[in-house]
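Note sheet for the following structure.
The complex appears here without one of its protein chains, the remainder shown in place.
All chains are identified by letter, namely A and B, in their written order; residue positions are counted from 1 within each chain.
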Amino acid sequence: MHIAEGILSAPVLMAGAAAGAAGVGIGLHRLDDRSLVKVAVLSSAFFVASLIKVPLGPVSVHLILNGLTGLLLGWAVFPAVAVALLLQALLFGFGGLTTLGVNTVIMGLPGLASYYLFHRIAARSQGPVAFMAGFMAGAFAIALGGLLLAATLMSTGEAFWNIAGVALGAHVPIMLVEGCVTGSAVVFLNKVRPGTLCANVAPPILEAQPGAEPAA
Amino acid sequence: MDAVGLSDPLIDMQGVYFDYGPDHPVFRDLRFGLHAGERIALTGANGAGKTTLLHLMVGLAHPQRGTIEILGTRRRSESDFVEVRKQVGLLFQDSDSQLFCPTVFDDVAFGPLNLGKSAREVGVIVAQTLDSLGLSTLRDRVTYQLSHGQKRLVALATILAMHPRVLLLDEPTNGLDSVHEARLIDILRNRPEEMVIVSHNAPFIDQVATRRSRLENGGIADGT
Partner (left out) sequence: MDDHNLFTDAPPEAAGPVHRLDPRARIVLAFAASFSLVAFRDLPVLSAAVVLGSALCAVARTPFAVVFNRLLGLNLFMATLFVLLPIGAPGRPLLMIGQIPYSADALLQAGCIALRGNAIVLVLTALIGGMEPVTFGHAMQHLRVPAKLVQLFLFTVRYIAVLDQEQRQLRTALRVRAFEPGMNLHTLRTYGNLVGMLLVRALDRSERIHAAMRCRAFHGVFFSRHEFGLGRADAAAGAAGLVAIAALAWMQWA
């Protein structure tokens, strides 16, 4: 879910860069050194997880997981996404430097929205309710990301309206995929490591978790 | 290295109780002492609390009851243990967690820099430490490209660079091949520091340790 280099006009890119920088700034401001380590290792995990391919009809899609990232990181989703995009550009040549801001917003903002909408219920439920909360968080983040992407394309010119429509349509199956994966991951986290999702509700993050490092 | 001052232990734990919640008790009235000149091998079943015991010594975990004296001073609060960690080096089981800096140099320099050494002093310390472990060629390598054995030795270097008084080693030979294990034995036998070594590796213990302690039933059963 990113916009390639060469498409967007300078004003759109600048607006995206400004908004992305603001998100990254706020996200970083809220980190102390302990949560910085946590966010970094989770960013690595999400980067690695986004390399997983899921078969979808004749093609396969990579996981995006911006909803799950948002649930776990809150505002820190912005720096996490920005770092991941920068690394993708460096290592694989996906995306580039001019679109870094726009793409950070397209992926990060929906993650943050999922955090505010679904975090409370996802953190405090079990079983099917947790699955549904996770499903909604994952699917909603993709839907909003698709809408932001379509809107960004449409702002570039009327010629882009049909591309925007196709892009939006392509997000529907991805919504289902991401919803199911995010839902299952939330159920898993609440079962295996209770408190993982609560950690972001009330800082200090990750305080008071006996058993996080059991005796050898 | 003769055992002078036996009456004055470097680490002294008395009546320590620790649990990870009511369902997961670990220590009951545990006593443990490390004296000058000793290299104690700590053994025990999986889950007996060997790693936890090391963590208690550097304040990564805190006992529910009991006293912990490190280097002659009673230690209670996090700030007490901040001082302890400058003098007691803990080698983790998992080198990847211990080595978090981008390059070998950065990682070995991290501790000395935190101790307030100048950039020039740090350069010298890093060079000496790496040299003493035969790792000088790795100085500018990126950490994630090292082999398992190299990572373990670099992790040891990051601790030795802080010039600790005592070393705590958690399964130091885990996953090492025989070449790296032999090198580690050679290094440890020639170090002056007192050590607590958690290990299941009997030949390794025979060559390095001066005494054994076994953790069982929430306490220490001393052996020879």
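In the analysis below, contacts are C-beta pairs under 8 Å (C-beta built on N, C-alpha and C of every residue); 3 or more make two chains touch, one makes a residue touch a chain.
Not measured: the values here are computed from a predicted model.
The omitted chain makes contact with just one of the residues B:19, B:80 or B:94: B:94. The chain not shown here touches subunit B at positions 55, 58, 60, 82, 85-86, 89-90, 92, 94, 96-98, 100-103, 105-106, 109-111, 113-115, 119, 122, 142-145, 158-159, 162.
Residues of subunit A in contact with the chain left out of this view: 4-10, 13, 24-25, 28, 31, 33-34, 36-45, 47-49, 51-57, 62-63, 65, 68, 72, 79-80, 82-84, 86-87, 89-94, 96-98, 157-160, 162-163, 166, 177, 180-189, 192-193, 196, 206, 212-213.
We take it that only the chains that are shown with their structure count from here on.
Separation between the centroids of subunit A and subunit B, computed from CA atoms only, is 39 Å.
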